[in-house]
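The block that comes next holds chain A.
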Amino acid sequence: MMEIGLNHYLVLSTILFAIGLVGIMRRKNLLMLFFATEILLNSVNVAFVAISHFYGDLTGQMFAFFVIAIAASEVAVGLGLLILWHKRHNNIDLDSMSTMKG
Partner candidate 1 sequence: MFEAIAFYLFAFLTIAMFYITVTTSQALYALTALAAGMIFISAFFFILGADFLGAVQIVVYSGAVMALYAFGMMFFDTTRDVKEKQGNKYVVVGLSTIAAVLVVLIFMAPIISENITAIYPVGDGGNTQEIGMVLFTKYLVPFEVAAVMLLVAMISGIVLAGKKMDESLTLQSEEEINEKDNK
Partner candidate 2 sequence: MVDHILSILIFFPAVAAVLGFAVHKDSIRAYGIFIAIIEFALSLWLWFCFDSTVSGMQFMEHLPLVSSFGINYILGVDGISLFIVILASFFTMIGIASLGEMKDIKNMIITLLFLQMTMVGVFVALDAIVFYIFWELSLVPMLYIIGAWGGPLRIYASVKFFLYTFAGSLVMLVGILFMAYFYYQATGVWSFAILDWYRLILPETFQLWLFVAFFIGFAIKVPMFPFHTWLPYAHGQAPTIGSVILAAILLKMGTYAFIRFSLPLFPDASVFFMFPIAILAIIMIIYTAMVAYGQKDIKQVVAYSSVSHMGVIILGTFALNVEGITGSVFLMIAHGVVSGALFFLVGVIYDRRKTKLMSEFGGLASVMPIYATVFGLMLMASVGMPLTINFVGEFLSLLGFYKQSHILTILAGTAIIVGAIYMLTAYKKMFFGEVTKKENKNLPDLNKRELVALLPLVVITLWLGIYPKPVLEPINNSVEPLVQLMHDKAISEEAKKRIPNLSKGVEIIKTPTQEVN
């Protein structure tokens, strides 16, 4: 228990991922929904770095690095979209967004 192995990190990562999933599923505020997607990516990063550490291999860190880059880019685009929506509708409520269905 006291010996922190890879599994600890993986479990942690999974728990964080699950929290992210919860957020994604329950958030109706789009901005806060995007927070949840950040949690998803971050949780994976923890695991990547841990694996990388335990293998003594840098690939995992590389992946984590790119994930961070991707997350950042997504924020930019996501916010851009939100701004657009907000300008028209003056809300960022997800439930207002169902004109197309069926």
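As a working rule, contacts are C-beta pairs under 8 Å (C-beta built on N, C-alpha and C of every residue); 3 or more make two chains touch, one makes a residue touch a chain; residues count from 1.
If you want to know what made the cut, all candidates are chains of the complex that A comes from, given by their letters.
If you're wondering where the values come from, they're calculated on a predicted model, not measured in any experiment.
Looking at chain A and the listed options 1 or 2, the chain it touches in this complex is number 1. For chain A in complex with candidate 1, the residues that touch the partner chain are 1-4, 6-12, 14-23, 25-29, 31-32, 34-36, 38-39, 42, 45-46, 49-50, 52-59, 61-62, 64-66, 68-77, 79-84, 86-87, 92-93, 95.
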